[in-house]
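All protein chains but one are shown at their positions in the complex.
For chain A:
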Amino acid sequence: MSVQIFNEQATEERAENARMSAFVGAIAVGDLVKSTLGPKGMDKLLQSSTNPDAALVTNDGATILKSIPFDNPAAKVLVNISKVQDDEVGDGTTSVTVLSAELLREAEKLIEKKIHPQTIIEGYRIARTVSIEALEKHAVNNGDNPALFRNDLLNIARTTLSSKILSQDKELFSNLAVDAILRLKGSTNLNNIQIIKKVGGKLSDSYLDEGFILEKKFGISQPKRIENAKILIANTSMDTDKVKIFGAKFKVDSTSKLAELEKAEKVKMKNKVEKIKKFGINVFINRQLIYDYPEQLFTDAKINSIEHADFDGIERLALVTGGEVVSTFDKPENAKLGYCDVIEEILIGEDSFLKFSGVAAGEACTVVLRGATDQVLDEAERSLHDALSVLSQTTRETKTVLGGGCAEMLMAKAVDQAAANETGKRALAVEAFSRALRQLPTILADNAGYDSSELVTKLRSSIYNGIYTSGLDLNNGTIGDMRELGIVESFKLKRAVVSSAAEAAEVLLRVDNIIRAKPRTADRNH
């Protein structure tokens, strides 16, 4: 006699079945994104089911995984780690998924040999610690030397961009990204880098504006060019400027009184403008709307006004021009104004923008991307964002490691040595970890169309023989010196890849039961 304890449509998978379902899901996700890995990786075209016209072409692991609705819980875990990797470091989203899937693939083989999942986890923990130590040992820190550090950054940008759509113009874009990041002066707030996308031209027409570009216009009949601009950046209402006392409202009994009140309102606005004038400015930028009347007043006072610069825009402007965001206007002497040499209206493509050049502080900047189609532009933005994220994180953690499978192979070597010192079944798991690490260069070579078994074994022997800078030169299909080739990656990125992938594999390895509740239905009476 058996008793049904679950709700009718709830399901339960146990032991082998649960484990299988977890492994299969994770490995499937890994296989899905694996072909995008490396400089010769391919892109995916994602088509939305609700809007068939919205096609998305991308090489970015996190974007691909975010866009696919998975039902498998293990797949969701991998999607989540790739998302977190994206938020934390910005790149390496594919690597982390692939490594995690490879770790589980190896674990599956061990479980077939009847090794307890907890034993495998023990082994993986040992291996993870060892590999991160190895990574740390071989990391190079050029943070103290600006020239070398800039070179490192450039190399990292090149490495990151080489697998993306921007690889053709990676020289241009890596310089662009590094310049943009160095202007942030150590801040990691990427919102300060504005990316403007305009269809038309080609990718190589993109540029970093040395000033700042705002997607706004001056008010009507104001001059299109201002020199020696003194800027007041404000966040205040310039529409009706209502009284904020709660519950206050106008109630009048005659039209004449209404007219008087209207006039009073106007006077109030006029007073505000007068106050603003006292700041001695010639440009006024407001986050909120500016109605016609105050705009007119500004024009008369020879102050150019810009309305409705959104929140990010205002913050960036404040950073760029060194001004302060102001909401009260009683003390002009206390307020910090922004300065720049020239503000002018320019055309990009067919749209007009305001360009601020010769800015005082310059802690924010604008990148203008040009490209043939929306898809290209979107993908270019994603790629550039990846590069910017990695670079900004590298300014914090200045250590670097080598790419092209070099770092992975170094870790694999350390792990192999650790395995030799381990006794008991967990040594098998430690070995498995090193095999999973070696899968990354293998996939890189496979994606580039080379004989991976040949190349990777060559790489292995080279590294194991102490040439610690060897890696895969995927343009020539040979083993090369990564330091010379300039294939450099951020240490933080690699460490995050190894540690998150191992953590995710551990989470899934520990599972022996999947209980699924009845899916919620749209039916009211469910």
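Assume contacts are C-beta pairs under 8 Å (C-beta built on N, C-alpha and C of every residue); 3 or more make two chains touch, one makes a residue touch a chain; residues count from 1.
To be clear about the criterion, contacts and distances are computed from a predicted model.
Undergrad: Determine which name in "catechol O-methyltransferase", "Acyl carrier protein", "Zinc finger PHD-type domain-containing protein" or "T-complex protein 1 subunit epsilon" the UniProt entry assigns to the undisplayed chain of the complex.
TA: So, among "catechol O-methyltransferase", "Acyl carrier protein", "Zinc finger PHD-type domain-containing protein" or "T-complex protein 1 subunit epsilon", the name matching the hidden chain's UniProt entry is "T-complex protein 1 subunit epsilon".
Undergrad: Please pick, from A:Asn80, A:Ser204 or A:Gln375, the residue that touches the omitted chain in the full complex.
TA: That would be A:Asn80, which touches the missing chain.
Undergrad: Among the options A:Ala28, A:Val57, A:Leu172 or A:Leu190, which residue touches the chain absent from this view?
TA: A:Leu190
Undergrad: Just one of A:Gln4, A:Ser221 or A:Asn465 touches the chain that is missing; which is it?
TA: Selected residue, touching the omitted chain: A:Gln4.
Undergrad: Need a quick check: the contact residues on chain A for the chain that isn't drawn.
TA: Residues 1-8, 10, 12, 15, 18, 22, 71, 73-74, 76-77, 80-81, 84-90, 116-118, 125, 188-191, 235-237, 243-253, 257, 260-261, 263-265, 268, 315, 318, 324-328, 330-331, 334-335, 389, 392-393, 424, 496, 499-500, 503-504, 506-507, 510-520 of chain A touch the chain that is not shown.
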